[in-house]
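The complex appears here without one of its protein chains, the remainder shown in place.
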Amino acid sequence: MAKAITKPAFERHGLKDDQLSWMMRNMLLQRMLDNRGFQLNRQGKIPFATGSEGHEGIHAGAALAFERGRDILVPYYRDIGLCLGVGMDPIHALLSMFARGDDVSGGRQFPNHYSHHSLGILSISSIIAAHCPHAVGAAYAMKLRGEAGRAVLCTFGDGSTSSGEWHEAVNFAAVHRLPIVFLCENNEWAISTPRSKQMACERIIDKAPGYGLPGVRVDGSDPIATYAVVKEALDRARTGGGPTLVEAMCYRFLSHTTDDDDRTYRTRDEIESHRHQDPVPIFEKLLIEHAVMTSDEISQMKKDILALVNDLTDRAEALPFPAGSDLDKHVVEGAYEPWQ
Amino acid sequence: MAKAITKPAFERHGLKDDQLSWMMRNMLLQRMLDNRGFQLNRQGKIPFATGSEGHEGIHAGAALAFERGRDILVPYYRDIGLCLGVGMDPIHALLSMFARGDDVSGGRQFPNHYSHHSLGILSISSIIAAHCPHAVGAAYAMKLRGEAGRAVLCTFGDGSTSSGEWHEAVNFAAVHRLPIVFLCENNEWAISTPRSKQMACERIIDKAPGYGLPGVRVDGSDPIATYAVVKEALDRARTGGGPTLVEAMCYRFLSHTTDDDDRTYRTRDEIESHRHQDPVPIFEKLLIEHAVMTSDEISQMKKDILALVNDLTDRAEALPFPAGSDLDKHVVEGAYEPWQ
Amino acid sequence: MAIAAESTVMNNVEAVRSTLYEALKTDERTVILGEDVGARGNVFLITKGFLEEFGESRIIDTPLAEASIIGVAIGMAMEGLRPIAEIQFAEFIYPAFNQIVGEAAKTRYRSNGDYTCPLVIRTPYGGGVRGALSHSVSIEALFYHVPGLKIVAPSFPADIKGLLNAAIDDPDPVLFLEHKKTYRMVKGEVPSGHYTIPIGKAEIKHPGDKLTVVSYGLYVHQAIEAAKTLAADGMSVEVIDLRSIRPMDRTTILASVRKTHKLLIVHEDNKFGGVGAEIAAMVAEDAFFELDAPIRRLCGPDVPAMGYAAPLEEAFMISTTRMAEAMREMVRF
Partner (left out) sequence: MAIAAESTVMNNVEAVRSTLYEALKTDERTVILGEDVGARGNVFLITKGFLEEFGESRIIDTPLAEASIIGVAIGMAMEGLRPIAEIQFAEFIYPAFNQIVGEAAKTRYRSNGDYTCPLVIRTPYGGGVRGALSHSVSIEALFYHVPGLKIVAPSFPADIKGLLNAAIDDPDPVLFLEHKKTYRMVKGEVPSGHYTIPIGKAEIKHPGDKLTVVSYGLYVHQAIEAAKTLAADGMSVEVIDLRSIRPMDRTTILASVRKTHKLLIVHEDNKFGGVGAEIAAMVAEDAFFELDAPIRRLCGPDVPAMGYAAPLEEAFMISTTRMAEAMREMVRF
């Protein structure tokens, strides 16, 4: 790791070089896994993929603020980088894409629908916002047991805040001042629906006062700023200060999923006009400018990650599908027939 | 009607004496019908009643702001005075209590669950907040058809704002800037649940900015002030200015329903401490002080109303129940069997 | 049900209440959440006094928002608590449908067993109490099709205790239905001490050999009464109380049908697509040649709900007389 003798001052919020390069690696890994999904889909190897290009800064920053072994993450389907960042083995990304038997859902769910009890990653639902009350229940359990120092991080998209279940979840958490951070990954779109058709307020954080909560907006293309904001919010939650609504701004650079074609509803120009928000090159540049990493180190990191992703792809692809007979496992505990 | 030669200035928002005494009458009628319901229940004549004691000021004021034949009211089960105020024949209050065949629900629903298409009173549901999206749909229809000068008035309790359907309804209306006023009758309780367990914000109107809407709070024990605020909000809606969230403060003086016993969750002292908010004596005093009505006129009005309510009670009681064979009417249009 | 040496007579409300109380006493992971379960002690006074004894953090008066009552309870269950969620009246479960069907019932399955959801949802249902359109519905048929969910609907105090204990112990979500008309109407012996009754087991409440009657809820009590009337006339009718609706007890039903060769299903819920449909279908598949008469279902009419007016309620509900008549016709068939 390159150590600059005189480092120009930049707002690093106490982060050390290895933490910064850890974030860089997380972001690059996420992007490469994303690309791999779309690639495998184009090659006809997998029927479906979701990408989170543009969300990397949020994920890296929030993941670093998360305390492994203590906090609980209640994520949604975009949170590949966040799940990796809190400790998920990247093989799971590939296992989910290939729907292999070793996938955490046993090949049942779409890609990127993780659940890792041992890591504190709650089970992801495809039903938008349905997970938000679960996060609140988990936070309630922490508070009831008096587990100070723990908190829940619950993420969701901008569109999700229109849902009644989101409203009820945030309201419940606020009433009980639970240890939870609601982190909105505002990528400006819900499939083809822009903010203006989703809500009449300008910002997601405009919704916070209605729940009696503080709201903080942050530039999600900046993982350091995101880290700082999420960390502060998590710390408040961990110390009895109650929930915070964090809005991290980003942009969804890809189509919603491989099934979507965003050319039907937004121009290429619009997308290009957001390139300056792409967290990956911004952060590369920042680390190089501030001599946290050299350009060569980053190139090497990319090579290593690509090799890793290639290797994971091969390993995952080589693994078997679940068996058809697995279909009736885990419906409830034990064998299960409605007629007994 | 008494005409004072020199009238002390009071904020009457352009209301004429007959409008003020009309409100007085509406409030007294509502209160007497309420009392009648509880009385009939105690006498064992009806199994259930709901009262709105404390809400009279809101109802009288909002009803006066409503334009009959143009506006649409989407009320809830407390809105007896509001429904009367927009034109409902008071016999319907009794018909609903006695569950007679001529009741608007055909004796199907609990008391005070009105629907009067010809008056623009939408059908009341027992499911809290479920009516709010209907109000929004009605407002959408007005806007789509370009019916300027019309608006929807949608009412609900404070507890109802916790519901996801309320959130989704208000949000939808805000996005489309629909001609609608959301009027919260904040009586501080949802059965036994006080505000502090229902939400973490101080006021219902704190929720307005999250929808990009103006919020206005008014003292609901003052029908004139309520009239002015609701009128302004309705006028804004009628002229393309979009929705408003109005919070009218009141207090629920009775138990939630005759099935409830509020002694289990609130003290008599608490109730007494709110007596100064009782809209009926306040308004009586105001009208007398400002010589809009004399004390004698009000006494006479009470007598007349009591005679009316007695007469309505007798008439309604004398009417028949629906027939058992009415059970399968109006499930869908025409006869209805799931097996054909 | 064998009655233990020590037992107490109580009604259904007391059976629910005392079982909940024991669960709160013996397992500090247990929490109760719902509307007005705190100071009010629930609208039927089932949780009265719990707030004072177990405190606000375990007896939770929730905001008026059913999706979050169930959704928050799911999260609690996934993180190690033992939530017992209450829906104030059965109809108000509709807004929580997504959390129950889309989430609770799928938690284990979609995580391949990594997460479980030991959640109990209690709610009063059923008519005959002048509850009008909204406070008298049955909801079991809206849920009994859902894999991953269990549904019980006991209607004797001793069964309530045993099945509520089983539901609380169960590692998967259980919908626990309480017929509100039986709350104070039905009394019976309840054995002392902790015991469970396995979910999925019916019980013969009145033995007989000329006709099998399958029912649950309030109507079991009427069916037993009707069976007694018929017994006086020398007609022997077997009344099975399902108790559990999902899973359901094929063994007991088939054994009875093999004995009586006739099947009458009686339930309060609407007929079309009701629980009786599955029972009839199962028997028509698995014991077809045992049957000496067409299967018959005596059920609620296919209208949205009973009305508030007494005649509308009476027209909806099935009287014991009507049940006895139907039984008589089938025995004679």
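As written, the chains take the letters A, B and C, and residue 1 is the first residue of each chain.
The rule we apply is simple: contacts are C-beta pairs under 8 Å (C-beta built on N, C-alpha and C of every residue); 3 or more make two chains touch, one makes a residue touch a chain.
These numbers were taken from a predicted model, which means no experiment stands behind them.
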Whole complex considered, the hidden chain contacts A, B, C
Checked against the full complex, the residue among C:67, C:163, C:186 or C:326 that touches the missing chain is C:67
Quick one: say which of C:109, C:125, C:156 or C:216 touches the chain that got left out. C:109
In the complete complex, the non-displayed chain touches which residues of subunit B? 72, 74, 103-106, 108-109, 113, 115-117, 122-123, 125, 127, 130, 132-144, 164-165, 167-169, 171-172, 175, 329-333, 336-340
It is residues of subunit A that touch the chain not shown, namely 47-48, 99-101, 103, 105-110, 125-130, 159-160, 162-165, 190-193, 197-199, 259-260, 264-265, 321-328, 331, 336-339
For subunit C, the residues touching the chain missing from this view: 67, 91, 94-95, 97-98, 101-102, 105-106, 109-110, 133, 141-142, 144-148, 246, 269-270, 272-281, 283-286, 288-289, 291, 293-297, 302-305
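As a working rule, only the chains that are shown with their structure count from here on.
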In terms of mean CA position, the chain most removed from subunit C is A
Please work out the Cα centroid separation of subunit A and subunit C, and write it as a whole number of Å. 41
Between subunit A and subunit B, what's the gap in Å when you average each chain's C-alpha atoms? 46
Please list all residues of subunit B that touch 2 or more other chains. 162-165, 197-199
Would you mind listing the residues of subunit C that make contact with two or more other chains? 62-63, 65, 67-68, 95
